[in-house]
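The complex is shown incomplete by one protein chain, all other protein chains being positioned as in the whole.
Lettered A and B in written order, each chain numbered from 1.
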Amino acid sequence: MESLRTIEIIGTAAFSIAGTFAAMKKRLDIFGTFIIAFVTALGGGTLRDVLIGEVPVKWLFEFSAGFVVLVSTIVGLSFRSLISNYHNVLLFFDSIGLGFFTLVGIQTGMSLNMHPVSCVALGTITACFGGVIRDISLSNIPLIFQKEIYATTCILGGAVFFILLKLDVPKIPVEITCLVTIVVFRLLSVKFNWHLPRIWKTRKPSS
Amino acid sequence: MESLRTIEIIGTAAFSIAGTFAAMKKRLDIFGTFIIAFVTALGGGTLRDVLIGEVPVKWLFEFSAGFVVLVSTIVGLSFRSLISNYHNVLLFFDSIGLGFFTLVGIQTGMSLNMHPVSCVALGTITACFGGVIRDISLSNIPLIFQKEIYATTCILGGAVFFILLKLDVPKIPVEITCLVTIVVFRLLSVKFNWHLPRIWKTRKPSS
Partner (left out) sequence: MESLRTIEIIGTAAFSIAGTFAAMKKRLDIFGTFIIAFVTALGGGTLRDVLIGEVPVKWLFEFSAGFVVLVSTIVGLSFRSLISNYHNVLLFFDSIGLGFFTLVGIQTGMSLNMHPVSCVALGTITACFGGVIRDISLSNIPLIFQKEIYATTCILGGAVFFILLKLDVPKIPVEITCLVTIVVFRLLSVKFNWHLPRIWKTRKPSS
C-alpha cells in the first residue's frame, strides 16, 4: 500500500508537469493550466475507477492527489524560464508518468484478482487516457493515435511484468524492471523515431 | 441471452470494421487502428453500462468482445487492397452496427424493466456513442452532428420496435423489422441525401 502511494505520487507529479508544459504551449491562463495538469494526472485513473466501479472516485475525498498536482504545476511554471525546449521536457515527464501509472493500473487489477490481460488493460488505460483527455481538451490529435509508439509501450511493460512474475522473480525487481522498460523504451522510440507499421502503403488515402 | 450474444457479435464486428476503415483514412498505425476499432465497437456499450451502473464493464473480464474486435480489424486490414472506396465500406458496416447495437441497447433497457423511452435512449446511446468517441479521437466532427440523419434513425427503429410490440407481434419478427428499418433507412438516407430541416435559414450564421 505504501509502495503504491509512492508510485502514485511520482506518476501524478510527472504527468502534472507534462500537462503544465502542454498547457503552456497553448498559452492557457493559470487556472486552465492547473485543470489541464489535473486531468492529465488524474484522468486515466478516474476512467479506470469508473470502469471498474470504484466510485466515488478517491480524489473527491482525499486531497493529497490534488495537492501534488498543485505543487507540481507551480514547480513546472517556476522553472519554465530556465527551459529552452518545452517539447523535450513534456516528453521526459510524460515517459516517467507512463511507467509509474502503468504499474499503478496493473497493481489495481491484481488487487481485484483480475486476469493478467485485464491488469495490463487497466495499466494502459491508467497511463494513457489522462493524456488523451488532455490532448482532446487542447484540440490536439491525441499522441496515442499518432505515429509514435505510445500505448504499445505500456503493453510491452505489462508483458515484461507478468513474464517475470511467472518466472518467480520477486515483486520489487519485477516492478522496477517494468518501470525501466517503459520509460527507456518510450524515450528510445521517440529519439530513434521507431514506429509500428502503418497500413496505408498500398494507396493514397482519402481526406 | 443467446440471441443477445449473436447480435452483439455481429454489431461488434460491423463497428470494428467501420472503425478500421475510419482509422485507415487517417493513416494510423496498426495498434492505433485496433484501439479505434475497439472504442468504435465497445464505446457506446461502455457509456451505457457506466450510466446505468453496470460496472465493472464486461469487456474487462470477458475477452470475447476484444477477440471479435481483433479478428474484425485483421479482416478489415486484409481486404483493404480489394476495396476502392473506403467511404462506402465504412458507411455499410456502420449501418449494420447501428441496427444491431440499437437492438442490444433496447434489450438491455427491457431486461431492467425500463420505460420504452428509456430503452430507446439506451439503444441510441449504445449505437451512436462509439462512433462519437471514434470521431472525436480522430479529430473529425462527429457524424452524429453532421447533416446526415443518424441518431434519428435509431429512434425511428426503436419506435417501430415498441409499436409492433404493442400490437402483439412476436419478438423475433419485431427484432428483425427493427433491424431492417434502421439499416435500410440509414443507407437510403445517405444515398438520397435526406436530412432533417436545419434552423438557420433566416440569417447567415456567424462562425
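One rule holds in what follows: a residue touches a chain if its C-beta (ideal position, glycine included) is under 8 Å from a C-beta of that chain, and two chains touch if they have at least 3 such contacts.
From a predicted model like this one, the values you see are computed outputs, not experimental measurements.
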Residue among B:51, B:83 or B:176 that touches the chain left out of view: B:51
In the complete assembly, which of B:5, B:87 or B:115 touches the absent chain? B:115
Listed in rising order, the chain B residues that touch the chain left out are 50-53, 114-115, 117-118, 121-122, 132, 136, 139, 141-142, 144-147, 149, 151-152, 195-200, 202-203, 205-207
Across the whole complex, the chain not displayed is touched by chain A residues 24-33, 35-36, 46, 50, 53, 55-57, 60-61, 63, 77, 80-81, 86-87, 136-139
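Keep this in mind: only the chains that are shown with their structure count from here on.
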Rounded Å distance between chain A and chain B, as computed from the means of their C-alpha atoms: 30
